[in-house]
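Dumping the structure here so I can ask a few things about it.
Here the complex is missing a single protein chain, while all its other protein chains stay put.
Coming up: subunit A.
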Amino acid sequence: MAEEKSQASSSKMLTLKASDGVLFEVELNIAKEMKTVQAYIDDCEDIETIPIPNVLGKHLAIVIEYIKKTNEEYDAEFEKQWNMDDLQLLLLAANYLNISGLQECLCKAIAKRIENKSPEYVRKVFNIENDHSPEEEAKLRKEYKWAFEGVDKD
């Protein structure tokens, strides 16, 4: 039974269950791109439904779509569709599922979006608290004075 499974690996289907209960049927070779899932399978061979408790259905759908379609063109267009929050959640999903290609693509995308933006913008968009003390902030501003020129307007 196990041998049949591995020989017919391309057609074997697996079910992935997202945190909100949404089920996805994917081919084994797609699921194997997610190294986390791969590890799961390696551990218990005859599993059919794998729970993914950290990822919402909608994000899991996007991830699966990415794996199916990924190529250079797709990548370039892929990241433009999502807003910042989605990008972050997708990155968390990709990190959890351990999909290196998607992780790289998303990291690049986020990095590009914060290029040339002021620290205040970055903090606002990502809801980060500024934990530099006032003196440190002043010194940083002085050290990086040149860096604050030509920054995009918020």
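Here is the rule we go by: a residue touches a chain if its C-beta (ideal position, glycine included) is under 8 Å from a C-beta of that chain, and two chains touch if they have at least 3 such contacts; residues count from 1.
We adopt the following convention: contacts and distances are computed from a predicted model.
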| item | value |
| --- | --- |
| Protein name as given in UniProt for the chain not displayed, "Serine/threonine-protein phosphatase with EF-hands 1", "Translation factor GUF1 homolog, mitochondrial", "BHLH domain-containing protein" or "Ein3-binding f-box protein 1-like" | "Ein3-binding f-box protein 1-like" |
| Absent-chain interface as seen on subunit A, which is shown | 17, 19-21, 35-36, 39-40, 43-44, 49, 51, 53-54, 56, 85, 88-89, 91-92, 95-96, 98, 103-104, 107-108, 110-112, 114-119, 122-123, 126-132, 136-137, 139-141, 143-144, 146-148, 150-151 |
